[in-house]
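First up is the structure itself, then whatever we jot down about it.
With one protein chain withheld, the remaining protein chains of the complex are depicted in position.
A, B and C are the chain letters, set down in written order, and residue numbers restart from 1 in every chain.
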Amino acid sequence: MPVMGDRRAPEPRLFERSRPGRRASSLPALDVPDVDPTQALPGVELAHAPPALPEVSELELLRHFTRLSHRNHGIDVGLYPLGSCSMKYNPRLAEAAAALPGLRNLHPWAPDEAAQGMLELLAHLERWLLELTGLHAVTFQPAAGAHGELTGLMLIRAYHEDHGGPRRTIIVPDSAHGTNPASAAMCGYEVVTVPSGGDGLVDADALDDLVDEQTAGLMLTNPNTLGLFEVEIERLSAALRRVGALLYYDGANFNAILGRVRPGTMGFDVVHLNCHKTFATPHGGGGPGAGPVLVSERLAPYLPAPVVAREPDGTYRWDHDRPRSIGRVHGFHGNAVVLVRAYSYLLFHGADGLADVSSRAVLNANYVAAGIADVLPLAYPQHQPMHEFVSTGKDLKRHGLRVADLCKRLIDYGFHPPTNYFPLIVDEALMVEPTETEARETLDDFVAALRSIVAEAGTDPDLLHAAPTTTPVARLDEAKAARELVLRWRPGDL
Amino acid sequence: MPVMGDRRAPEPRLFERSRPGRRASSLPALDVPDVDPTQALPGVELAHAPPALPEVSELELLRHFTRLSHRNHGIDVGLYPLGSCSMKYNPRLAEAAAALPGLRNLHPWAPDEAAQGMLELLAHLERWLLELTGLHAVTFQPAAGAHGELTGLMLIRAYHEDHGGPRRTIIVPDSAHGTNPASAAMCGYEVVTVPSGGDGLVDADALDDLVDEQTAGLMLTNPNTLGLFEVEIERLSAALRRVGALLYYDGANFNAILGRVRPGTMGFDVVHLNCHKTFATPHGGGGPGAGPVLVSERLAPYLPAPVVAREPDGTYRWDHDRPRSIGRVHGFHGNAVVLVRAYSYLLFHGADGLADVSSRAVLNANYVAAGIADVLPLAYPQHQPMHEFVSTGKDLKRHGLRVADLCKRLIDYGFHPPTNYFPLIVDEALMVEPTETEARETLDDFVAALRSIVAEAGTDPDLLHAAPTTTPVARLDEAKAARELVLRWRPGDL
Amino acid sequence: PPVPEAARVGFAPHTAADLQAMLAAVGKASLDELFAHIPAALRLSAPLALPTGGSEEEVLARLGELAARNDTDAVCFAGGGAYDHYVPAVVGAVVSRGELLTAYTPYQPEASQGMLQALFEYQTVISELTGLPVSNASLYDGASAVAEAVSMAASATGRDDAAVSGALDLPTRRVLRTYAQPLGRRVLETGYDPGSGQTPVAELDDAVAAVVLAQPNALGIVEDVRAHARAAHAAGALLIVKLEPTAVGLLATPGGQGADIVVGEGQPLGQGLQYGGPSFGFLACTDAHVRRLPGRLVGQTVDGRGARGYVMTLRPREQDIRREKATSNICTNQTLCALAGLVYLAWLGPQGLTELARSCLARARHAAGVLTAVDGVALAADGPFVKEFPLRLDVPDPHAAVAALQRQGWLVGPVVPDGPAAGAVLVATTERRTRLQVEGLAEALARVVKEVR
Partner (left out) sequence: PPVPEAARVGFAPHTAADLQAMLAAVGKASLDELFAHIPAALRLSAPLALPTGGSEEEVLARLGELAARNDTDAVCFAGGGAYDHYVPAVVGAVVSRGELLTAYTPYQPEASQGMLQALFEYQTVISELTGLPVSNASLYDGASAVAEAVSMAASATGRDDAAVSGALDLPTRRVLRTYAQPLGRRVLETGYDPGSGQTPVAELDDAVAAVVLAQPNALGIVEDVRAHARAAHAAGALLIVKLEPTAVGLLATPGGQGADIVVGEGQPLGQGLQYGGPSFGFLACTDAHVRRLPGRLVGQTVDGRGARGYVMTLRPREQDIRREKATSNICTNQTLCALAGLVYLAWLGPQGLTELARSCLARARHAAGVLTAVDGVALAADGPFVKEFPLRLDVPDPHAAVAALQRQGWLVGPVVPDGPAAGAVLVATTERRTRLQVEGLAEALARVVKEVR
C-alpha cells in the first residue's frame, strides 16, 4: 500500500485514466517512404479504428503499476508458505544472468552457429538434471509442471503404442494434484484413482488390485502431496513393472529430496521438474515457469524434437532427426531464459549446496509442524513430514469456523496463508511449505500467529469471520463474480 | 506499506535481525596462496574483530529494504510538488542508458584512448548545455547544485584576483536559497543581502545602492525562488557590470525557461545547472545529482582541470594543461553517469521538445495557483508565476494552525506536501512546483484536496493538528531527536 | 585462521545455533536423521558427479562466457513468430517489482489485488486486440494456444477434425498434431495458393470442428479471415485464427471478421527475443465458449463492503477442482509475461500501435523492393504482406545462405520448411530496421547469392 493516504482507496483501471491523444510511446522516425495501407493492401480489410488501448503518459503508466504492486504480496515482502509451491527466495543473481544481452537478445531461429553459447548452456543443464534425477535424456520444451506432465504421459503413450498398444488407464493417488488426472485425460487416458491408506501413503494392496494389462502408468509425487515420503515406493514400482506399466514422477516436491534421493533410483521412468519451485525461478504471479522432462533410456526416442546434440568437434546443434519423436509441445524451445535462471541456481549451489537445500527445507517444515501440532494437528501423524506438511483445521468447526477463516485472519497478522483444501482427502486441509530460505525467527513468528489465531477462534470467532480487515479489499464475493462474469473493462464502467 | 497486516508495525533495524554467522555474501574461491596477515603485515596494527556489520541472509536483506521502500514516498508513487526541486518523472530510459556496460564499467583512470565514448558523450553534452545557456565553457566536476555554486564563486574569485584583487562581497537576495549565502561564505565572501521589493522581485534601487567596488558578484535565480521572473534583470546586470562585478545564475529554476530564455542573454557569467531537477535524473532520496557549471569566455581559463578537449584528428582527451585553473572540486570526473542520464534526456527531447517542457511546467504551476488563489493566496500576486508559485497560509493562523499542519493533513489525503517555510521572506510560505509531467486530473485532485483542507481548518482544525494519521508513524518529536542525539544503532538498542 | 573456502552458504539462513535449536525442537540429532526413514537403498551413497558451487561473481562470469558465444550482434531481420521489436525500459521497471515478480497464482485475492487487477486489464487489451469479448489470463505460448483452441472447438461442436492451413507455421502444426494424436483427433492440412501464398477456402465435411489459420500467415501473407469464417460457420465448424498481434494496428480484428477463437504468440508485445521464451500465448473467444476456456480467468466482483475487487473466476473449469473433467490441465501460466505485454500495449497506446504497424509496413515494402532488386532474389509469394515476407534465393541450399549471412552480420529466416514456398527465406522488418540496414543486407545478399550459387 502507499505509505500514506487511505489504504482502501481503489486504484482506477488504467482505461479510466485514458485521455484521447495522451501517450507514452515514441517510435523511430520513418526513414523510408511512407505507404498508404489502402493502396499497399488492396482488397485487405483494414481496421476502421485502432483497438481501444489505454492512452496514458509514461509516468501515469509506471505509477499505476507501482501502486498495483503495493496491493500484492510476494516473497520479497514476507513469508509465503504456500504448500506444494516451494516459494523460496528468488535470487537476483538469476535475474542478472537472464539480463545478459547475449542471452536476452538471441532469436529463437538463429542458426545453431549463432547460438552455441545457449546450446552449450542447455547441454550442461541437461547433465545437471540427469545427474540429479538419475535419468537418461531430457526435453526442455515444457513451459511448466503440468505441461511436463502432459508431455511425459505422451511419451508413456508413445512407448506403449510401440509395445502392443497405448493401454487405457493411468493410476493416480486420491491425494494427487489436480493437474495429474487432468493431464492424463488430455492424453486420452482413463483415470483410475488409488486410495491413500490410513497413514497417508498410497495403499499398496489397493494398488496391486488396480494394476492390470491396461495400466499405462502411475503418476506419483514423492514425497506425496501430504509431504510424506512413500517409503514403499519400491513395492509400488514393482507392481507396475510386473504389468509393464511405467512410473511418472511429478517433480513438484523435488525440493524435499534434492541431492539425496534420485527418482531414477526409485524406479521412475519419467520425471518433470519444476524450475519455478525447486530451482527458485520467480513465480511471476503465476508464471512463467519451466517444466523440463527427464526420461529413462527406453523413452528417449520419443522425446519432443529437436533435442540438443553435441558434435564430435565439440560444437552443439539442434537434432531434428528424431523419427520416433512425439513431435513438439512448444512453438520455440520452451522457456529458455527461465532455464538460464535455473542453471545459475545450480551453478551457485553445486552438488553439495543442493543437498543442504533439501535438508534445511525439511528441517523448516518439521520445525513449524512441531510448533503447531497441538493446535493444528497433522492430518497423518504416522509419518514424519518432509519439506511440507498438511494439518487439519477441522476442530475449528466447533466454533463455526473453517480453515479458510483462519487463513484470512492470518492475512491480518501480515502472513500469506498456506495452501488450503488441498489435498482433497484431508478435511479442512492446511498445507504448509516454509521452504529452506526462511529464518527461524520468521518461522517462530508464524507459529505464534497461528497459535494465537486458534486461540481467537475460541474466544472471539468474529475476528476470524470478519478477516481480513487490513487489506485494500475485504473478502470478495466469488459467487457474484462467477454469476455476473465481468471479465473485461468496458467504456463507461466505473 | 505492505498489502496486509498492521501498517504501524515498525520495521526492525537490520542489525536487530542479525544472527552470528548468518550471511548473504559469497566470494570467489581463493586460487592463489593464502597469506597470514600477521606475517604479511609485520608491525601493522590489525583489527581484533571485524566491524559489527549486519549478519543477515540475502532474502532478509532484500525484504528489509523492500519493506523500507514501502515506507517511502516517491514520484513513482504519486505527486511530489516540492517547490524548487522539479520533481518530474524520472524516465527509465535514463536508467537503461546508465546500465550500458560500456559506461557503467569504465574505470575513472582508464587512459583517454579507452574512454573515447565517454569523452565524446561529455563533449556533446557540453555543446547542448552551452547552447541552452548561451555560455562558453563548462566543467562537469560539481556533483550537485551547491557544489556548482561553490565552484562558480571560486571562478568569480579567481577572475577578480587576476583583475585587481578578489573583492569582498557577494550580493544575495533575501529570497535566495540557503545554499547561495552558504556557498559565498565557503568561498571567503561576505554576504550582502539585497531585499525584495513589494512585488517579490529584487529591489533594483536597493541593489544600486549596495553595489560597489568591493562587490564580487550577485547570485540570482531567475525566475526567483518565488517563481517570479526578474523582469528587470537587464537593469540588475547593468548595475553589476558598472562596477565590474559578475552575475551568477543559480539554475535550480531553469526548468521555467528551458529552451526559451538563455542566462547568457540575461548577462550571466556563471551558471550551474541542476541535472537532477531540470533534466530529470532521479533524486535518489537526496542525491546523487550533477551540477555542471557553465561560464562566459572570460571565466573559462579558471575552470577546474581537466576539461574535455577535441583533437584535430577527431579524438578526445582530458586537457590537464590549464595554468590558470582553480584546481579541482572532485576526486574523479564528477557524477559522470548522472550526466549520461541527463544527456539521454536531452537527446530524447531535442531542441523543440525542451521548449515544450518549460511551457507545460509553467502552465501546470499557473493552473494550480489559479485553483487555490482564493483560499491560499499568492504571496506576491503582482506578477504571474512561472514553473512554481509561493502561496501564503497565514490565514490559517486564525484557526490556530500553521502551514505545517496543512501539509501534514495533505499527507492523509495521499499527497506529498509542497516545500514550506521557504523562501524565508514569506509568512507561512507554501511553495508549489507541480512540474510538467503531471496530468491535469492529478492537479485537479490536488487542488481539491488543498481546498478541502482549508475548509477543514475552519470546521475541524483538530483534523489538521492530529495529521498525519495514515502514515506508519505520526508527527515526530524533532526536539527530542536534537536533544538526545541517537545517531546510530547500538547493540542492545530496541 | 585460513580464509574459509569460497563461502557458499546458498540462500538458507541457518546458523549453527539455529540448526542445533531447531533439530532439538523436532527431536532429531542431525539433518540426516530427517531422511532416515527413507530406505537406505534409495538414498544417495556416493556424492553427485557434479561440480561444487561458486560465488555469485563466478557464476555470472561463467554465464557471461556462454552468453558471449551467442551472436546477438547480427542485425535481426528474422521472423517466424519472433520479432525484434523494441522493448521500452518501463516494461522492465514494472515486471522487476518484487511484489509482482515473486508472487504466485493469486489464490488469496485480498493479498493479490495488484496482479488480479493487472490481469483484468490484460484480458481487456487482449479482448481489444482480438475483437472478441473474452480473454483468459494467458497460456504457455501461441502454439499450445492453438492446440487448446482446437480442444475447445471439438467440445463445442462434438466433432473431431481440425482443417488446418498449410500456411500455419510448422512448429504450431506440429504441436497441434502432438496434442491431437493421443485423443484420436485428425489434423487435416489444406494447402495454400503457390502464387499468392494465401489459404484458399476449402470444402469442409461435417467432421470438421474447426478451421485453423494464421493472420498474417507463416509466409507473412494476409489471409481473408472473413471468407474463412463464412465457410467454417456454413459447415457448422468454428474458425480459429492465430494472430500476430501487432498486425491489428493495420488490419481488422479477426474477431470482428467472424473468428470464434483468436489465439496468438505474445512475443512481439514487449517480451524481447529470449530465444523464444519466456513469452506468453493469448486466447480469446466469443461469450458462447467462456465455460470451455482453458486456464485462469479473472473476474470483477465486490467485497463485503461493496468495494470493487477481482478474483479468479469460473474456477470449476480448472484442473485443481474438476481434475480429469477440467477444460485443460494448465495451472502455472505465463502471468508475468502477460503483464509485460499489458505494459507494452499501454505504453504504445492506440496511436502507437497504429504507428508501429504502419512503420513495419512501410519498412517491409521498402525492404522488399530493395532486396528483390538483387539478382537471384525474388518474392516467393505475391499476396499482401505487412511486416514479413518470403524471399526465394537462387541458391542450392538456403540454409547455407542464411548461415553465410549470419556470419556477415545479418540474421534472416527461418527458411520455409514445407509447402509450395519451401526453401524460401523469411525476412521481417520491425520499426527498428533502418534504411541503411536494409541496404547493408542487400549488399550481403548479393555477395552470398553469388558465392553460394
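Throughout what follows, a contact is a pair of C-beta atoms (placed from the backbone, for glycine too) under 8 Å apart; a residue touches a chain by one contact, two chains touch by 3 or more.
Computed from a predicted structure; not experimentally measured.
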Which displayed chains the hidden chain touches across the whole complex: A, B, C
Contact partner of the left-out chain, one of B:Ile171, B:Cys187, B:Leu218 or B:Leu294: B:Cys187
Contact with the hidden chain (one of B:Thr66, B:Thr278 or B:Ser391): B:Thr66
Absent-chain contact - pick from C:Cys76, C:Ala89 or C:Ala154: C:Ala89
Sole residue of B:Val243, B:Ala351 or B:Ala455 that reaches the chain not shown, by the stated touch rule: B:Ala351
Chain C residues touching the omitted chain (full complex): 3-4, 7, 56-57, 60, 86, 88-89, 93, 96, 98, 351-352, 355, 358-359, 362, 431-432
Touching residues on chain A - with respect to the absent chain: 3-4, 19-30, 34, 56-60, 62, 66, 91-93, 95-96
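In this section, only the chains that are shown with their structure count from here on.
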Separation of chain A from chain B, taking each centre as the mean of its C-alpha atoms, in whole Å: 46
Whole-Å separation of chain centres (CA-atom averages), chain A against chain C: 19
Chain B and chain C: spacing of chain centres that average the CA atoms, whole Å: 45
Sequence positions of chain C contacting 2 or more other chains: 8, 11-13, 18, 54-56, 88, 90, 93, 98-99, 110-111, 113-114
For chain B, residues contacting two or more additional chains: 3-4, 19, 22, 26, 57-60, 62, 66, 91-92
